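Excerpt of the complex: some chains, original placement.
Naming follows writing order (A, B, C and D), and every chain is counted from residue 1.
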Amino acid sequence: MSTPPTTDDSGFEFDESAVRRKRRLGKLFLGLCGTATLVGIVALVALLVDVVVEAWGWLTWEFLTYPPSQIVEHYDPSNYGDLPTGPGGLYPAIVGSIYLIVLTAIFTLFLGVGAAIYLEEYAPDNRLTRFIEANITNLAGVPSIVYGLLGLAVFVRALQTGASLIAGALTLTLLILPIVIVQSQESLRAVPDSMRQASYGTGATKWQTIRNVVLPEAVPGIMTGIILSLSRAIGETAPILMVGAATTMFTPPELTDPTGPFSAMPMQIFEWAKLPDGDFQHVAAAGIVVLLTVLLLMNAVAIYIRNAYDPRG
Amino acid sequence: MSSEPIDLSRSGNDVGTIGDRVARYVFFACAFVTVATTVAIIAVLVEGAIDFFSAVSIVEYLTGTNWSPRAADDPSFGVLPLVWGTLMITVGAALIAVPVGTLTAIYLSEYASPRVRSVVKPVLEILAGIPTIVYGFFAISFITPILQGLGGRVPLLPEPGTFNAAAAAIVVGIMIIPMVSSISEDAMSSVPDSLRNAAYGLGATKFEVSTQVVLPASLSGIVAAYILAVSRAIGETMAVALAAGALPQLTRNPFEEIQTMTAYMVEIGTGDASVGSIGYQSLFAIGLTLFVMTFLMNIFSMWVRSRYREEYQ
Amino acid sequence: ITRGESSHLEGEIVIDGSNTLLPNSALVAELFMWENNQVNISVSGAGTGAGFQQFCRDETDLQNASREINDAEADQCADNGVEWLELEVVLDGLAVMKHPDNDWCDCLTVEELSRMWERGSDVETWADLDDERPDEEWPDEEIAFYGRDAASGTYDYFTEQINGAVGNIRDDFSGSPDTNNIIRGVRGNRHAVGFGGAGYYYENEDDVDLVAIDNGNGCVEPERETIEAETYQPLSRPMYLYVRMGALAREEFRAFVRFYLENTQETARDVGFYAVPDETIDSQREKLEDAIAGVT
Amino acid sequence: MTANGEAPRTVSKSAADDQQSTATSVDDGSLGSSRVADPVIESRDLDVYYGDDQALDGIDMTIPERQVTALIGPSGCGKSTFLRSINRMNDLIDIARVDGELSFHGKNVYDEDVDPVALRRKIGMVFQKPNPFPKSIFDNVAYGLRVQDQDENVEQQVRTALERAALLEEVEDQLDSSGLDLSGGQQQRLCIARAIAPDPEVILMDEPASALDPVATSKIEDLVEELAEEYTVVIVTHNMQQAARISDKTAVFLTGGHLVEFDDTDKIFENPESDRVEDYITGKFG
């Protein structure tokens, strides 16, 4: 006990070769991880550049404000001067997509937040609740094209809405509902229990507590979740294809009458890509750029909200 | 204050309490929409599939190796080529997304500064939000030409066709990278620092902490991310419909054309099959098969999560 | 939109049906819109079959069809009290296409085509076909087959004309819902062959070449003259517009259908179809006016 | 470091002396509730379970009006559980279950016809960690008034509550700024103001100063003593000096959820009946 078990008096040897070897391995691993991260970023950049290059020269103001045309020369800005009709564009589909998303947002907001509130704040911990939660998890994994079939059978056929804006919006609502519910639940769960206790402690009822304390706290998270889900919905092609979105519309649908036909950006892009003239690939790419811009804007808003309300500053 | 009797009863005029009860039912209804959705999906799919299976034996459907349901004189209804196509895409996509996504998650969670993480994570998440139809074009206009350029020049790499499983699998893989990386990163970040400190305190290097402590401790979350990403790949529609082709065949060569279940559904859904024909009904049989496959994946995922739930708080 | 305000016509017209005919109807609608901007027209491409389902349930006004209505569909229309009028509006030619570097095969007989495409075909390589052409040596390379998918009217028509029955076609061809994909497929493989709407060929002349068809009267290519004169056989066919009689009571709808017949010969050529002969158009006009007279 | 050194400062308590004689030790099983002048809260044989685990075992206690009653004991002995069972905050814990009787002014709060929301309007609560809402200081204090529909003259009521909570002076100019911008001690006083604004009868406090620094702690302690002039205060603390300083009565819980001794604070700290209490108080364990 009087002599130290491991130390020699000459000082302490800190540089162990074993550690150095491990550090080299660690550097290698870090390189690997960094490279993997770059793969995703490079793919994103390649994709964006590819689309933008294809669309270059075809994306004009007129493209955003005119209805589509079957004749590819109508999209070429150099021909705008001498057309029997007007330039070709994406206008009705842009408006269609926006209306579609607005309706979807309204339905999703009520259903999604309502369901999340039930599950987080009201639901007792019993079999039914667990079943509902498991069911939601499962629905989140159902392929979107199956939702398309559902929308076709239930809304278009059974409920007789036809291939309408409302049918499309309801189908997209069901599609994103599971994700919105789960994310809203997470936001609600992130509200510290001490907030609820403080409210109950002052004699508030459950509903008062939820409305005045829990929801305001959870709103940024809920909004982020909804916007991100909507930005997924706006790009979905398969379900609205199944529901039967119009391939060509010359006027935007009317929001006041959501039972009419509609076209949407992904649908229009898909149609352009199928047309014979090779130049339509450029038109489709221009459409994609518009769609991606809308989508990135929505993402940016979501990120802004997330950061602006991030409790960590 | 104490002499007068106090009233603690539920008085009828207490608006709060009534609103409370009403709110409860409304929110329950919202949550129940999700159950109704599942019931409706199953009902729609089963109803259509019953018609189909009254004409086609289930055994032939599940074991047949040839899928040509619309051939007039001698149709065959073996779903295996479609399932095979789906599996090729799924496995290929997973081969890309799992290593890349996991390494990315490790980088973001363990190495990147909060600043880098707060930029890179949402940027990568954009990949998951890009409409799948865009990935389809990207595959055709960018990935396939690269593969064709490599084909013949690189040894062992056969010449890929215009439509091939590989290009589709690559874009689907890119698309699901963020599902793997973000969810895994969440799981890794939720590993408490106390575990990292414990390992550092024992003289572990960062590499060892990341791979031997953080990774195993977050394994259930990571596996759940894999499963989620894989079910997304199974259900992926537009990208494969555009890039993988439309030839249902059992081939081992990923550079050949194939067809997935979803792509077949798009084909029927947009085509001319008359409602009620066996070809149209096959849509529901395939839809049901797809639903069952993703359902099983989800059950598996839930099982993994509950079985290997992280027990630290 | 800055033109067409002067028109007093307004209303909503819903067109659905064939994907193939869609571009023609869409172009007619486009032109009509520029003159009557208060008429809201939507054109969808659910496919001929799905389109008839809606048409016969009174959900659409006009039905694009790449084939004639079948008995089941006609019965359904009758059950729902939907009366209709069939108008022949364009001619389509199906082109058989090959890679531009394919210098051995310029023309195929219908029999050869049938041997290539039929179900259970024994033709795998080009060399399998040259036995009937003793002085030619075709490469012993595997043929890649491309065509429209089984859900299309184009597929129905091709299989029926070449192989004798709808759906009689080899298993290992790649059926695509998008003719551009067929072009891409053929363009990407020196040994490929594909069939699809002839209009797509003319938009992609640099990328693919035509194979002429010999129906016993020598080799004929699908060109405007040969198709409009109906000498390109058997791969040219008429396409139809089905008009819901009930809708003819509406003024803007009548105007649109009349406009359709006036313009379809020209629009057909713009979107890769062929014009029906003048006599046919005249008879269709008469049919229409008779029907209108009956309704109003 | 003994209780002697820090004798409870009962001087400011009006009722302290009268209560002296009513002291009762539950160890001997005699329940002297009738002898307590004005019992506000009485618990009779109260058991609380979390699932299958019993957290409180047969608690009998009579809490007098307008005094400070301290609950002390080692961690996990059930102090918070008892506190929460008074205003039925335990209802919010799914697995919590209550047996026995707890009455407020003679009415068993676990009777069928008692609305816990109405009960909590009479019995305010302050928590261990300051938990102001992420709202303005004003809205924090006004919150209870609003949910209880006491929205007449809110402004005046808010100021009074802040005044009583000894916070008004410090925040007078920033009533509109967020409650979260205050220091920990100020936040806790804000929570106290919020609890007293709707004018409850009883205030429950669960270790209200344990997250605070010494200066803030002593402010809270002063405040508690003042509050007892108007309210009945029940306070949980793990700090024995604190209990000795501010309370009139002290209840000692020990592991297993037993109330081992309940008596005047002086008595408990100077001459406890139970050896275990003595051990605990002199720091032999805990």
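Quick note on the criterion: contacts are C-beta pairs under 8 Å (C-beta built on N, C-alpha and C of every residue); 3 or more make two chains touch, one makes a residue touch a chain.
Computed from a predicted structure; not experimentally measured.
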Assembly formula (labels as shown, counts from the whole structure file): A x1, B x1, C x1, D x2
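Throughout what follows, only the chains that are shown with their structure count from here on.
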Partner chains shared by chain A and chain B (touch criterion as defined above): C, D
Contact-graph separation of chain B and chain C, given in steps at minimum: 1
Per-chain CA centroid nearest to the all-protein CA mean: A
Comparison of A-D and A-C by number of C-beta pairs in contact, larger one: A-C
Greatest separation from chain A - chain, by CA centre: D
Cα-centroid distance, chain A relative to chain C, in whole angstrom: 38
Gap in Å, rounded to a whole number, between the CA centres of chain D and chain C: 85
Mean-CA-position distance for chain D and chain B (Å): 53
Multi-partner residues of chain C (each touching 2 or more other chains): 19, 45-46, 50, 177
Multi-chain contact residues (two or more partners), chain B: 16-17, 242, 266, 270
Pairwise chain contacts, counting only pairs that touch as defined: A-B, A-C, A-D, B-C, B-D
In the complex with chain C, residue positions of chain A that touch it: 66-71, 84-86, 162-163, 244-251, 260-263, 271, 273-278
Contacting residues of chain B [partner chain D, same complex]: 1-2, 5-11, 14, 16-17
List of chain D residues in touch with chain B within their complex: 38, 40, 65, 104-105, 107, 109, 113-115, 117-119, 122, 147, 201
